[in-house]
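Here is the structure we will look at.
Complex shown without one protein chain; remaining protein chains in place.
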Amino acid sequence: MAESEAGTGVAGATAPVVLEMRGVTKRFGEVTANDHISIELRRGEIHGLLGENGAGKSTLMKILYGLYSPDEGEVFVDGERAEIRDPKDAVSRGIGMVHQHFTLIPRLTVAENIVLGAEPRKGFSLDLDGAVRATEELSERYGLHVDPRARVANLSVGVQQRVEILKALYREARILVLDEPTAVLTPQETEDLFGTLKELVGDGLSIILITHKLGELIGVGDRITIIRDGKVVGTVDASSTDEGALARLMVGRDVLLRVEKTDVKVGEPRLAAENLVVHANTGVTAVDGVSFEVRGGEILGIAGLDGNGQTELAEALAGVRRVESGHVRLDGEDVTSWGADARQQRGLAYVPEDRGSKGLVQDFSLYENNALKTYDERPFSRFGWIFPKVMRRRAAENLRAYDVRPADPDARAGSLSGGNQQKAILARELSGDPGVIIAAQPTRGVDVGAIEFIHRRLLEQRSESKAILLISLELEEIRSLSDRILVMYAGRIAGELGPDATDEEIGLLMAGRGAEKSA
Amino acid sequence: MSEERQEQGTPLQSRLLQIGIGIGGALVFPIIAILLSFVIGAVIVLITGNNPLAAYLALIEGAFGSAEDFGRTLVYTTPLIFTGLAVAVAFRAGLFNIGGEGQLYIGAITAAWLGVSLGGLGLVAIPLALAGCLVTGFMWGSIPGFLKAYFGAHEVITTIMLNFIGINLAYYLAQHPLRQSGPIPGTESIPYGARLPLLGLSLGRANFGILIALLAALVLYLLLWRTGLGFRIRAVGLSPGAAEYAGMGIGTNTVLALAIGGSFAALGGGVEVMGVYGNMDVPFVANLGFNGIGVALLGRNHPAGVVLGALLFGGLTSGAQEMQFATDVPLQLASVLLAVILLLVTATKLVEFIIGKRARALAGVHLEKGLGG
Partner (left out) sequence: MEDFLGSLGPLLQSTVRYATPLVFAALGGLFSERSGVVNIGLEGLMLISAFAGVVGSKFSGSAVVGLLVAIGAGLVFALIHALMCITFEADQIISGTAINLLALSGTGFLMVVIFGSGGTSPRVNGFESVAVPLLSAIPLIGKALFDQSVLVYLMYVLVPVVYFAVFRTPFGLRLRGTGEVPEAVDTAGVSVTRMRYYGVALSGMLAACGGAYLSMGLLSAFTEGMTNGRGFIALAALIFGRWNPLGAAGAALLFGLFFAISFRVNQQAVPIEFVEMLPYLFTIIALVAFGGRAIAPAAIGRPYRKE
């Protein structure tokens, strides 16, 4: 979405190759993450590495940085063969990496974080003043403004990222790899970042930018290499391609599958949020006065960048997180002070976004997970005593009905694939015939077949006049399932749209630009 | 589709096989820890100029050689079952109960007091006194539970601190208000009629306490796998996030798990007083709580395993005297062996070293809790 000039002047076809990875292959058990990948990086270019989640981009870069060792293939830096066994080797070759999940130490200061491992010394002691000075110099030189003495814990995400970049620059990196840098940035911060990258490149650095957001690369990249299923699919010039072409290369199919939606008559409001204010774990306000209604027979989709309050909103509606002010209503009844199990008994189903540690007890069997919320009700329990046999029988039915594989009630939940785990959760939540369903990221990390299954089930519930709140980071999912779409930004509803809204319209609201409407 | 048919055919068989593999996998670690520790023990014995084989044989003979020896073993095993259960139930909830020492003492002093006050009632005094132990142990055990649930105070530290507080409290009571009128520091003796009777059968000093211990193990099994409370405890222990999302109160279950642990350990103290000693002397027994940790880990926090683990620990301690008598190897070797077992039993990568990666996956016990919680 960032609008900047494409490319820079320095990286023409004649610029020398500073980095080449040839035939790199890496296997993890049966999975081949990188399959004979070859890429090259020219001096002064911003080279985009594009691919879907799980395509193999991060693995490739971790090999470059010495965190993994390749099963096959070689790396050449400035024409010389390089053996990179650990990050130290990579750094000594001038390679710096800015990770997707920051490796910063919150309790220490910016300067301390930057110099750790290569500290300036004064005799035995750490030259803290020297560290501060070095930080300031780098900061000035590259236009990355930070306060060297500030504690990292108090900095915003965008500033933390600057510290990560400074870490690499402090170690005199000439090749900089950024792994999904814009995943955690606001659009303004993204623009700032790209401006910084242009400056760095003007200074002679070469940059690899890993991302799955094609729009950005067209704006800021020189060349783009597309990776799909561990293989290189093509390398193109950013100036001679467009989003559609890139998407096709990335995904290998023209149009994403959309499930058939029938018209359903909409009924009364079944789930209502009134001026909800909810705090995050850190005490910061995550949901800032949100109001909406979901009616029976409709799917309300909530779109937005990760971290704008959707998680806390879902938790508050489900009864897992406290509401500071405002009300939650189920079929008209005020359940604001009710706990999660009470709301569940009242007909609320919740498919949480973190199935691994919140949706299922990984070490419990499937039948125990199936009874996770109902173990103390009949027929599973009487007078505090529970009956595993009954639980098993009921679970076996549910698992079969929801195509969970294997449909074995005694199987350990953790042994199932992501898609099957999600189906198991769905089986549990939907089998109680709930009136309201909250589904948060229901198809994250799930295989295509399971995605289709889950989408169909949600639409089924919609046909049965249930009210469904769908929270998702995948715009396609929101668009294909929702009857109405709300966009969340900074804890508020930025606006309401229909499913036929354009990417641009939704994008603007997601970026916080656009009039605030209350639904 | 054919899978379904297979399932219908022999569900019992496949269940048993599953259980068998489960137990086998679970036992890999404890067995290796035990074997390794015996090897290390043998080396130590060699270094001190003795014959390890002779030492171990004497050890086994002392533990199980005769009915009387076995009886002594049972006496040593009994309290370890209780403290082992105390640790196991807490671990199931994802908590460390290092407070077995103090909890045992609290139970002991309770029994010492009630046994004397109710002594006139004869055998009826026993269940009453032991019930009292359950109550005081429950209350004492709930303290670290509350501190953790409401203040986030890590239970490792609080239980260790409470050990010393509990022991001192018990000693104070034993030497002042409840002190016997004699030169030896300690409480009055409980009249013989109100003590746990001996088992007889030439089992020497073995008393009914072992039966109470086995009953306690059964109770824990039923609690964990047949009650709603146990379901909650296990869920909270295995995945606090999922448990919370399911509406299970983490705080309440934390308190309950530690309180129940306290009850078990206190019961152990009570049984020691009412079955073995008849009163509480100063000083009283030592390290039963800590050894309970080893017992629980060896037994993989399962009541059946705890009983077996306690038998091993009890056997070693009991046989050590015979070993020292027969071979001049100091009886502390038994405690050294127990300590080494404890040292090794959670070293998952060590086993990987020895057997290979698959074994580790078979029995993944990850107790990654430290002061970071």
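In this document, chain identifiers A and B correspond to the written order of the chains, with residue numbering beginning at 1 in each.
Going forward, a contact is a pair of C-beta atoms (placed from the backbone, for glycine too) under 8 Å apart; a residue touches a chain by one contact, two chains touch by 3 or more.
A quick note: this is a predicted structure, and the numbers were derived from the prediction, not measured.
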>> Among B:63, B:98, B:242 or B:280, exactly one should touch the missing chain; which is it?
In response: B:98
> Touching the missing chain, which residues of chain A?
Replying inline: 62, 65, 67-68, 86-88, 91, 97, 99, 103-108, 112-113, 115-119, 121, 124-126, 128, 167
>> Considering the whole complex, not just the chains shown, which residues of chain B touch the missing one?
In response: 44, 48, 96, 98, 147, 151-154, 156-158, 160-162, 164-165, 168-169, 171-172, 175-176, 287, 290-291, 293-294, 297, 330, 332-336, 338-340, 342-350, 353, 367-373
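Quick note on the criterion: only the chains that are shown with their structure count from here on.
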>> Averaging over Cα atoms per chain, report the distance between chain A and chain B in Å.
In response: 45
> What residues on chain B touch chain A, complex-wise?
Replying inline: 3, 7, 15, 18, 225-229, 231, 234-235, 238-239, 241-248
> Any idea which chain A residues touch chain B in the complex?
Replying inline: 318-320, 339-342, 344, 350, 352, 354, 357-364, 368, 372-373, 375-376, 381, 384-386, 388, 406, 408, 410
